[in-house]
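For this depiction, one protein chain was excluded, whereas all remaining protein chains were kept in their positions.
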Amino acid sequence: MNENEIGEFRSGVRAWLQDNKPAAPSFLLPETFMEVGTDQQFEFLRRWQQKVYEAGYLGMSWPEAYGGGGQPQIMQEIVNQEMAAQRVPFVPNTIGLNWAGPLILDMGTEADKQRYIKNILSAEDIWCQGFSEPDHGSDLGNAQVRAVKDGDEYVINGSKIWTSLGSYAKYMILIARTSNEVPNKYAGLSFFLAPMTAHGIAPTPIKKLTGEYGFCQTYFTDARIPADCMLGNEGEGWSVAMKTLMFERGAVGGQAGGLSMMDLNINDIVELARRATRNGRPAIEDPLTRDELVKLVLEAKGNAVMGSRARIPALGGTYPTAVAMSGKLRSSELKRKMTRFAVSLQGANGARYISEDALDGGKWQRSYLNSFSGTIGGGTTQIQKNILGERVLGLPKS
Amino acid sequence: MNENEIGEFRSGVRAWLQDNKPAAPSFLLPETFMEVGTDQQFEFLRRWQQKVYEAGYLGMSWPEAYGGGGQPQIMQEIVNQEMAAQRVPFVPNTIGLNWAGPLILDMGTEADKQRYIKNILSAEDIWCQGFSEPDHGSDLGNAQVRAVKDGDEYVINGSKIWTSLGSYAKYMILIARTSNEVPNKYAGLSFFLAPMTAHGIAPTPIKKLTGEYGFCQTYFTDARIPADCMLGNEGEGWSVAMKTLMFERGAVGGQAGGLSMMDLNINDIVELARRATRNGRPAIEDPLTRDELVKLVLEAKGNAVMGSRARIPALGGTYPTAVAMSGKLRSSELKRKMTRFAVSLQGANGARYISEDALDGGKWQRSYLNSFSGTIGGGTTQIQKNILGERVLGLPKS
Amino acid sequence: MIRFSEEQAMLLDTAREFCQKQSPIDAVRQVIQAGQPLDETLWQTMVDLGWLGVTIPEIYGGLGLDLADTVPIFEAMGRQLLATPMLASTLAAQVLITNGSDDQKNQWLPKIAAGQIATVALTEANGSWDPDQITTHLNQSASGEMTLTGGKVFVLDAGVANVILVSALQGDSLRWCLLDASELPDGAIQREVVIDETRRSYSLALSDIPIRADQVLPGTAFKKIELAGMLLITAEMSGGLDGVLAVIVGYLNTRKQFDRFIGSYQAMKHPAVDILMGSEMTRSYLYHAATVWRDETDDGIVESAVRMAKCCASEQFSEAGDRGIQFHGGFGFTYECDAQLFLRRALWSQYQFGDERHQRQKLSALLF
Partner (left out) sequence: MIRFSEEQAMLLDTAREFCQKQSPIDAVRQVIQAGQPLDETLWQTMVDLGWLGVTIPEIYGGLGLDLADTVPIFEAMGRQLLATPMLASTLAAQVLITNGSDDQKNQWLPKIAAGQIATVALTEANGSWDPDQITTHLNQSASGEMTLTGGKVFVLDAGVANVILVSALQGDSLRWCLLDASELPDGAIQREVVIDETRRSYSLALSDIPIRADQVLPGTAFKKIELAGMLLITAEMSGGLDGVLAVIVGYLNTRKQFDRFIGSYQAMKHPAVDILMGSEMTRSYLYHAATVWRDETDDGIVESAVRMAKCCASEQFSEAGDRGIQFHGGFGFTYECDAQLFLRRALWSQYQFGDERHQRQKLSALLF
């Protein structure tokens, strides 16, 4: 596409979004797919995804044969940019669009592609992820859910935790242990595209500290799934999962596009500081609040410039992996600080919670409580610091 | 003494101090006996101690027979209070006055008392302390300096570190290992009143990060000291040392009195904030500096009220030892923060160092660097936190 | 200097025992789930203990002690997350004691001591409780009839209160208006959603409410009431800090990771010590403020002491709650983890009568 075509396309997208962006509902929307806690929220977001897909703005670079757009990737990127700029809601089938879909397109059979891809895009089939387990946190290699082959089925037992959208999902990407008779724990794992409808699979919602639901613990009790649900061969589960994680990080590309969360950036906080009042006066006029705001801007801007510098190999410095490996730590801690500060900007009204009376419906209080999913999930901040100390600075293990 | 007598005595002390307090010298005085780094500083302080002693204001409650005043302890306390209030210099023979002296009075022989006590008071004989060793930090029980009996002498080998006033001292209170053939490491230790004049004892000044001297490493090379220097019996060194440490903490009483350091309190910092300028304007007028000052006042005041509450058993709470056991941690970290902040109050002039051009002669910069002796010596802040976590909160060992 | 009276020591022991028994953490969760505006049985027990009358003069049926003497009770309640109308009633009684006429005292103080519920309405929708930011006005018509118009938020336990003391401006002068709850129009009192689920908080819509002269009190004690609120909430927070620390220490001593108790890791142990220090300091500031409240006549010194305590408590309790969630890992992210109860309590308390930044700003002017 040339500059003109791009510009024209962008204008079209922008106009469509302006016309079709859904009005803010009467209830508070979740900010990520992990936070979808009510049918009302889910249906709202599913309808939005359908609408976006029907307009041709999702899976634009995926093959037409399976329901994609067959267009250049850059068009999807433009759509994503415009969606972010206009802060439209996210599309909820995140696991399908960003993890399962790219994986199936990459290594699924023709039948898999025919069966799954279009319905991922249209949000007809919601997908969830079964990686973490209650007793092993994020230690994926140590997964203990068992899958025992019995004829042309696998029998699954055990439980997975933090299954987002578990109650709505039709399929799960599942890591399970198919063998213990192998040289190392990784070789015993296999990867499945498991139907959640199978008898014996029970996703049970977990109530979060926010008071909402949004995750499940999924119990498997002699659940039987067809053997051809397996993706890759038996024992290849670890490497398939690693590929999935690469898709998650966007390192490989191939995602269907669309937003997967409502971005929170420092400008939102600055803007909030102008709107919110502390003891009756605009928060931003209080010198000490202002200074806290400056500190947060410095941290946010600092993260941004770190990302920018990391893209210049000549400026790698003594610890060239430091920036990339600390990204999750820095962004999750910043989010916790920003949302916590956002509550403080409201003075006495900071004590409110999700309700009409609260500023922005109580979004900030909820965001602060939800922010711990970032500082805890995927390896806590404390574990991240161990990893950085050991793998980047070369310090001995704790 | 009745109220009137006390009042009269206090007035007399106050008047004497006003008349006799030495004028500030042209050089910067040290703030504790551990910081005495030059002959000039030492002589100035020794003369001050002599003067105080000759006026009858030191060792007031020690027996007259050995050079003390034979007076009630309360008189010494009044003197100490007035000295602190008028911020007169400290008396440098701290180890003699607060550790060795009380110990000798408590368990020394008549000959010991005759020989040592008066000269401790008059600063004729300076004392130092030989507890810490280079490789064992403050782990006193693990002391490795050897004392082997040979006739009526002990032969000492090894080295001690952080010997304050080592180059000026005539005597050292010394912990050394007299036996390895004992059931536990503590039983192998003995306690000596060692003459520093013995051949083979070489105190070597250590240059501190401040650029000054003020500590020695003391080397013992086949140094022979008379066997009757031992205080207590062979193998009782640990318990004698523990008694010494109790004197240090003032738990037992019996110290000769006088100041052992120039106290730094938060009011000094507030006062400095009024005098010092940042970029040409009084530091205290800058809102952010003011707020930092408020934070420090809160921490200092918080330490004070903690001490006050700890004296009320009914308010002990869930962790009744927490306040007492954290005193060193809190006060040393506060001192580090206060002195560091004091430097920042001076803006560009914060970059100066000991010299006439610097505010207060560069005292604050030097104090900040010296403050690490508190956060490192006697168990670092990090070790203190381990101890508090394990002994107060009951957490498992690290 | 901290002084601790025998009355306080006695109250501390009784209150600790009572609250531990009445409000184990399961009971707190049950209370939240039940959603009742008042646990009447519990309330009657507290009334029977005489707690509602501690600060009420003896001639009105109370014990005639100082407000500072109730600090141990509030601390014990805070330790167990026990939220009852005692905070509201005690503050309202203070208003009557300091600004009420003899008639008003006669009419209400004995009832409050006997368990009728009273509350104060200070904060306005913009989050301010400062007299110079108030938009609730006591208006007088040409014929001399008075009406009260405006609105209040964060009125504790208004849903079960018999009497509500509302701060309002009459011209430039601050007044308290004493409203009999039964005379308010339907719908004037609405439950609010606050982050601390143990609290019963209400908004109050005031539209031309007729006010008789005998319902008006001078507002001269306003600052004293503001400080009293800070003192009592700080007492609750001090207890809460002790409570959340117990939750944290309990977890660090039982949960294992990589075959070690997580409390053995310095990344947990040292912050736990920091929380301990924060808790010890808060408690010390609290009893210092209580001492000064009772013994000191210089208003500036009292204000400083109370603000320091509120400042310290706000910062330390909210930080302890935050760390409490984090240190529980995945479990900390669930509603089931008790740390969230304390974090929510901490956040509510932090923003009542000003958080640590607010207090530091005020202290800056008071200190130098």
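Order of writing sets the labels: A, B and C. Residues in every chain begin at 1.
By our rule, a contact is a pair of C-beta atoms (placed from the backbone, for glycine too) under 8 Å apart; a residue touches a chain by one contact, two chains touch by 3 or more.
The model shown is predicted, which means the values in this text are computed figures rather than measured ones.
Trainee: Touched by the hidden chain, which of the shown chains?
Mentor: Contacts of the unshown chain, counting the full complex: A, B, C.
Trainee: Would you mind spotting which of A:A23, A:A111 or A:A314 touches the chain that isn't drawn?
Mentor: Considering the complete complex, A:A314 is the one touching the chain left out.
Trainee: Footprint of the hidden chain on subunit C, which residues?
Mentor: Counting over the whole complex, subunit C touches the hidden chain at residues 265-267, 270.
Trainee: For review purposes, identify every residue of subunit A that touches the missing chain, sorted by number.
Mentor: The list for subunit A reads 270, 273-274, 284, 290-291, 293-295, 297-298, 301-303, 305-306, 308-312, 314-315, 317-319, 322-323, 326, 330, 382, 385-386, 388-390, 392-398.
Trainee: In the complete complex, the non-displayed chain touches which residues of subunit B?
Mentor: 132, 134, 137, 161-162, 206-211, 277-281, 286-289, 292, 336, 340, 343-344, 346-355, 357-358, 362, 365, 369, 372-373, 375-377, 380-382, 385-386, 398
Quick note on the criterion: only the chains that are shown with their structure count from here on.
Trainee: Taking each chain's centre as the mean of its CA atoms, how far is subunit A from subunit C in angstrom?
Mentor: That pair's centroid distance is 40 Å.
Trainee: Between subunit A and subunit B, what's the gap in Å when you average each chain's C-alpha atoms?
Mentor: 58
Trainee: Counting only Cα atoms for the centres, state how far subunit B is from subunit C in Å.
Mentor: Measuring from centre to centre gives 45 Å for this pair.
Trainee: Listing for subunit B: what residues touch at least two other chains?
Mentor: Residues 291 of subunit B each touch two or more of the other chains.
Trainee: Can you list the subunit C residues in contact with two or more other chains?
Mentor: 265, 268, 360-361
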